[in-house]
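Moving on to chain A:
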Amino acid sequence: MLLETRALTANYGQFGALFGVDITVAAGECLAIIGANGAGKSTLMRSITGVIRNEPGMVLHKGEPIGALPSAEILKRGIAMVPEGRRLFASLSVEENLLIGGQARKASGPWSLEAVYDLFPILRERRKNPGTALSGGQQQMVAIGRALMSNPELLLCDEISLGLAPVVIRDIYAALPKVRQSGAAIVLVEQDIGKALAVADRVYCMMEGRVTLVAKPAEVTREEVHSAYFGVAA
Partner candidate 1 sequence: MIWLDTLVQGILLGGLYALFAAGLSLVFGIMRLVNLAHGDLIVFAAYLVLMGVTLLGLSPWVAALIAMPAMFALGWLLQAAVLNRVLGKDILPPLLVTFGLSVALQNGLLEAFSADSRRIPVGALEGASLDLGLVTVGVMPLMTFASAIVAIVALNGLFYHTALGRAFRATSDDAVTAGLMGIEPKRVFAVATGIAMVVVTLAALYLGMRANFDPSIGPARLIYAFEAVIIGGLGSLWGTLAGGIIIGVAQAAGAAVNPEWQILAGHIAFLAVMLLKPRGLFPRAVD
Partner candidate 2 sequence: MYRLTTRTRAGTATQIAVLVLVVAAIALPAVTSRGVIQDLFFILTMLTLAQIWNLLAGYAGLVSVGQQAFVGIGAYAMFAGVILLGWNPVPASLLGGLAALALAVPTAFFAFRLQGAYFAIGTWVIAEVTRLLIAQWKALGGGTGTSLPREATSNIIGTDAIRALFGVREAAARDILAYWLALALVVVVTGCIYWLLRSRLGLALAAARDNVDAARSVGVDVRRLKWAVFLIAAAATGLTGALIFVQTARISPEAAFAVTDWTAHVIFIVVIGGIGTIEGPIVGVLVFFALRAALADYGSWYLMTLGLAAVAVMLFAPKGLWGLISARTGLHLFPVRRRLAGPKIEGGN
């Protein structure tokens, strides 16, 4: 298994945020994690990427415990993150933002500056601009490109459609199949159920810090998803 969490718990001070979450991600798979605000999706991402440290055995990468490693070590193992809210570096240009994504992990793979520019041609035009001078959609492209630059085996995308216009979301989602073709597994954290079900191989639904549903999109009914998402039958 590429990535696995086992009875993952996390809390902020006295407030529990995750209560025994088990998920698995296979190599090359596309997974969607859906859930309402406060369901624990972002906390899950932060736990996997080492922003929140856990017990070592709570997160496994190819069977090895990585739950207590710092973020930088996680990245070097091939798990890259597109953080919620893009979080581009304000003092870096678009190109520097992309370059910094690839400078810590020297792994061979399909992704390079040129490949990212081919994926999102608009970034080539804007490469000298400060990252934060771009539109929201373009910033999201930089954030995705930045994560790809490390040629990850697993790409975690936290709310990449949040706050963007539908037409922009469509463009960004259009890039995901090309990412999959390069062999990387993807975990999409989404509030948009429709988007998630359309691209994912499997979907996890979370509510109040717990997994409430695991299913393949084709095998699940709308009602089941709704009740797992909102906790009530729709």
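We adopt the following convention: contacts are C-beta pairs under 8 Å (C-beta built on N, C-alpha and C of every residue); 3 or more make two chains touch, one makes a residue touch a chain; residues count from 1.
The candidate set was assembled so that all candidates are chains of the complex that A comes from, given by their letters.
Not measured: the values here are computed from a predicted model.
Chain A shares a touch in this complex with candidate 1, selected from 1 or 2.
Of all residues in chain A, only 49-51, 70-72, 75-76, 80-81, 83, 87, 89-92, 96, 99-101, 103-105, 146, 150 touch candidate 1 in the complex they form.
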